[in-house]
Structures are given as structure tokens and as C-alpha cells.
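Working notes, structure below.
Of the protein chains in this complex, one is absent; all others appear in place.
Showing chain A:
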Amino acid sequence: MNFTRSLLVLTEDADQSILSVAVQFCKNSGSRLFVLFVIEPDRISRLASLTHQKVKVLHKKTEEDGWKLLYLIEDEAVENGVWTSLHLEQGNLLQMTKHYVDAYEIDVLLIKKKEGSKRIFVSCSVPVIGL
């Protein structure tokens, strides 16, 4: 199976180890790498109330961490000669992922395996690889 446009979806709990795997996957398959970091406002609100932190403070931290992850993966991609496109959005993870799959004609989705990502595995229109 040939993949030409991969989408890596990241959220605030993404760890850096999956970044290298995604870059290597794209390098080996000759795929372009679209990276989407999604800020989930509901999740931030829940976390804020659980940890007694201000939503604004948590949001700022999440956004800054998101950009850091995006630029980290881009730096590694450039070193490996992999074409990248970075995106940071706010909203529902599943809806945002589906929107990007359609808008950018993605043919494979890369995502961290976790409890909340099950809904993406079952409802996405393209193959999903859990990292």
C-alpha cells in the first residue's frame, strides 16, 4: 500500500517518542507529513477544575507546548528530508481530525494509541496506524 499524505494527530499528552516514528514512517513510505495539534477546550476545563488551575493559564501552556511539539517534529523531518506542514487548531479531536483528512486528502492517519483515540480508529475513513 502506498501512502502519499500522512496526518499525525497530536494532543497535549503526546510524548516525543512518537515523533521520530512518524518521521521515519514518512521517510520510508515517501509520504508528506501533515502534523495537527488539537487543543481540546473541554479537556482543558476538566483538567483546570481537577488541578485547581486557571483555564487561561492551562490553555496558554497547552498552546505553547503544542507549538513546541510541532516545531520539534518539523526540525526532525527537515533533517530527514521529509516534507511537513504544521497545524494547530482548537476544537473537538474527532471532528477536527475528520476535517483534516478530507481537506488535505489524507490517505493514512497516525495517532497515539490511548483510550480516547478508539473513536478515531472506528470512525475514520482512512487507515489508522496507532503509534
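Just so we're on the same page, a contact is a pair of C-beta atoms (placed from the backbone, for glycine too) under 8 Å apart; a residue touches a chain by one contact, two chains touch by 3 or more; residues count from 1.
Methods note: contacts and distances are computed from a predicted model.
*Asks:* What is the missing chain called in its UniProt entry, if the choices are "PTS EIIA type-2 domain-containing protein", "2-hydroxyacyl-CoA dehydratase", "Peptide ABC transporter ATP-binding protein" or "Glucose-1-phosphate adenylyltransferase"?
*Replies:* "PTS EIIA type-2 domain-containing protein"
*Asks:* Have a look at A:Leu10, A:Val38, A:Leu58 or A:Ala77 and name the one touching the chain we're not showing.
*Replies:* Of all options in A:Leu10, A:Val38, A:Leu58 or A:Ala77, contact with the hidden chain holds for A:Ala77.
*Asks:* What residue numbers in chain A mark contact with the hidden partner chain?
*Replies:* Against the missing chain, chain A presents residues 60, 63-68, 70-72, 74-75, 77-78, 81-88.
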